[in-house]
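Note that this complex is displayed minus one protein chain, with the remaining chains in position.
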Amino acid sequence: MKAALVNLLRLPAGADSLQDSDWNAIIPQARKTLLLGTLLAELEAAGLREHVPGEVWRHLYSGWAVHRKQRHALGYELRKLGAALAEAGERLVLLKGAAYFRADLPPATGRLISDIDILVRPGKLGEVESALARHGWSPGDIDAYNERYYRQWMHEIPPLGHSRRHSTLDVHHTILPPTSDAHIDAGALWEAAVEVAPGVWTLAPVDMVLHSAAHLFHEGEFGHGLRDLVDLDKLLRHFVAHDGEAFYAALAERAVAMGLQRPLFYALRYTRRVLGTPVPESFATSLMPESPSPVGRRTMDFLFYRAFTPDHASCRLPLTDAALFGLYVRSHYLRMPLGLLIPHLVRKAWMGIFPPADSSTGEDGDAQKAGG
Amino acid sequence: MSVWRLAGPVRFYDRGEGPVVCYAIDSGDTHLINPLASRLLGALASAAEATMAEPQLLATLSAGSPGEALSLSELQSLLSDLAAADLVLVA
Partner (left out) sequence: MSAAATVAALGAADLRRCLNRGGLRFQVGPYVYAVTSPLPVVARGLELLYAGHPLAPAESFVDFNIALRPAGPWQRLARRINFYLDDDAPFERIAASDAYAFLEWGMNWCLSVAMHEYLKLHAAVVARDGVAMVLPGLPGAGKSTLCAALALRGWQVLSDEHALIPPGTCQVVPVNRPVSLKNASIEVIRAFEPASVFGPVTRDTHKGRVAHLKSDLAPGSHDPTPIRVGVMLFPGYEPGAALSLTERSRAESFIFAAHHSFNFSVLGEAGFEAMAHYVDGVDCFDLRYSDLDEAVAALDTLVSGGFGA
């Protein structure tokens, strides 16, 4: 049984038979999964605006308005970022949402981003950090333990905030942490990058899809699971429309080279089942040797279906909290050697019970939250 | 001496009262500026090739207010303030 939002994304024409009670499920689902703007764009493109009551439409519009502002602000932010990186002699290579925006790819339509992700060569990390600091970006308040976690075990410098503009920047030196199974060649990703606008680069199409798949299945936080699956669905449809079935062959080859067959297998399994992405049967079976046993697959289905269902009472599947926690443990296992895993989890749980005292509920903090 | 241009497109809310609202479209920043600053930005906005050198700016701004000559150092100080606010930059 699919969430009402998922049904509507698959078949926008269904909007003309929805009741107020249906919208009472769909709007909160879309808000939680940051898909309000995306849904507005789908319904508008399908010519269905008149079928949506005005009181419902204004919620979709609210998401769209924030998207529009983010897209506009990103342009300005990238100019500043480009200038800082140029000082460090490094290209501006965008990942995820910011990449979709700047390259004008289908996932960008209506999408809400949370921060800007860039890829930097490992050898340049120090220079880049210094240049960014000179231009106003800093890690802010972060305790030494979390800082070490970010630097050593994750693939990120701690997120940087701009002191004046309040944008958030995640600087990556590879697309998965070095401790995981895969053998990502960050240099190869870099070499294959494409220039989508003067001085602005993104990963090559196959790498963008693989990154999206890898990010989805290795990350611990699934709050945006459905949105990320929607991204993947749109990327696949777009690149296949452009490059034909040859795209799948290139994708498979790159996945094997980087050891990312498992994430890719799951990616295609779930985009097809949840969103109906037309992945050819032959491609899925060619990756079969890498898939887990039927029992393993059923376990994964249990875990992942819950991650892709919006976390709202109207559609929450039973045992969701346990499933999400299971995924959090799993993603950390993929990142860290087991010996270090337990102390880290214990500390994170402690911090969950006694959150930092300065959690902001003032107007500025709420405005940031509202931005989505 | 430097040649200047606008950092990006701007819009003004000016009702002839003195202070003027200046909205920088790219950054979304909104400023309250004095009439002189407003005339300076307006001059840059309508300049040929969108740039003006300091002597040119000095002449244009002084012409607008006879009897109140603007000194070069005052102009440079104003330009420096506007640059800090990301409204102008050296071309």
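Going by the order they are written in, the chains are A and B; count residues from 1 in each one.
In the analysis below, a residue touches a chain if its C-beta (ideal position, glycine included) is under 8 Å from a C-beta of that chain, and two chains touch if they have at least 3 such contacts.
Predicted model, so just to flag it, every value in this text is computed and none were measured.
*Asks:* Which displayed chains does the hidden chain touch?
*Replies:* Listed by label, the shown chains it touches are A, B.
*Asks:* Which of these, A:Lys2, A:His72 or A:Arg273, touches the one chain of the complex that we don't see?
*Replies:* A:His72
*Asks:* Considering the whole complex, not just the chains shown, which residues of chain B touch the missing one?
*Replies:* 11, 13-15, 17-21, 23, 25, 28, 30, 32
*Asks:* What residues on chain A make contact with the chain left out of this view?
*Replies:* 19-21, 23-24, 27-28, 31-32, 53, 55-56, 58-59, 61-62, 65-66, 68-69, 72, 311-313, 355, 359, 361, 363, 366-367, 369-371
The working rule: only the chains that are shown with their structure count from here on.
*Asks:* Roughly how far is chain A from chain B, going centre to centre by Cα mean, in whole Å?
*Replies:* Distance between chain centres: 42 Å.
*Asks:* Name, in rising order, each residue of chain A that touches chain B in their complex.
*Replies:* 69, 72-73, 75-76, 79
*Asks:* For a test of understanding, state which residues of chain B touch chain A in their complex under the given definition.
*Replies:* The touching residues are 26-28.
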